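For chain A:
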Amino acid sequence: MNNEFEPKILAFVCNWCTYAGADLTGTSRIKYASNVKIVRFPCTGRIDFMLLLKAFANGSDGVIVSGCHPNDCHYTSGNFHARRRWMLFRSLLDFMGIDIRRIQFSWVSAAEGAKWADIVNETVASIRELGPYTEYRKAADFLADNEAELAKEMEVNNG
Partner candidate 1 sequence: MDELRNKAKEMFDKGEIDIFIGYEEGTRNPRPLFANNADETQKLVFNDKCTGNLAVYLTRKDLVKGKKVGISASYYALKSIAQLFVENQLKEENLKVFGLSSDGQIRTLNSLEEIKQYLKDTPPPPKVEDDELIKQIDAMSSAERWAFWSDELSKCFKCYACRAACPMCYCTKCIVEVNRPQWIQPWASTLGNMEWQINRVMHMAGRCSDCGSCGTACPIGIPIHLLTHKMSETVKANFGDPNDKGNVLSTFKPEDKESFIL
Partner candidate 2 sequence: MEIGFYPGCSLKGTSSEYAQSTLALAKAFDIKLKEITDWNCCGATAAHNLNHELAMALPARVLALAEKDGMTEIVVPCAACYNRLTVTQHELNQDKELKNKVSEILKMPLSGNLQILNVMQFIDKYIADKIEEKVVKPFDRKVVCYYGCLLVRPQNILKFDRLEDPQSMDILMERIGANSMDWGYKTECCGAGFSVSRTDIVAKLSGKIVKDASDRGAEAIIVACPMCQSNLDMRRPQINSYLQMNIQTPVMYITQAIGLAVGLSKEEVGLKKLFVAPTFA
């Protein structure tokens, strides 16, 4: 067993393009890192920004969000809505110091099996480089176990 850090990554993808694209990666037997687990959504428009934060809070070190290319959305415009949402969300997170390098957005069509493998591999490599996202998790682990932690919390509470 090597000791290299294995990042945990969740991928939020739409059913019609990227999920199918990842299916194609499979049928083409293109190998990629096993760190990524796919969550299937009907459309990128469906992906709630809170789910990205929840993923981080619960131990993900990175998140991939992927859907149909612009103009290819199965629902005509879900990805356009999503794109706006990510533009604002991303800049807000950046302003708050949340590490946006850990969120990789992409458009992967049903025909881009190889692109999917590339995106996964590149993301895994870059997150491996960044290391585990402990800062965020630490903030999430409020009241972890003991009284000392609570005292610290009380301190900031009253600071």
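How were these picked? Simply put, all candidates are chains of the complex that A comes from, given by their letters.
Here, a residue touches a chain if its C-beta (ideal position, glycine included) is under 8 Å from a C-beta of that chain, and two chains touch if they have at least 3 such contacts; residues count from 1.
No experiment lies behind these values; they were computed from the predicted model shown.
Novice: Touching chain A in this complex is which of the candidates 1 or 2?
Specialist: Among 1 or 2, only candidate 1 touches chain A here.
Novice: In the complex of these two chains, what residues of chain A are touching candidate 1?
Specialist: These residues of chain A touch candidate 1: 49-50, 53-54, 57, 70-71, 77, 80-81, 83-99, 104-107, 119, 135-136, 139-140, 142-143, 153, 156-157, 159.
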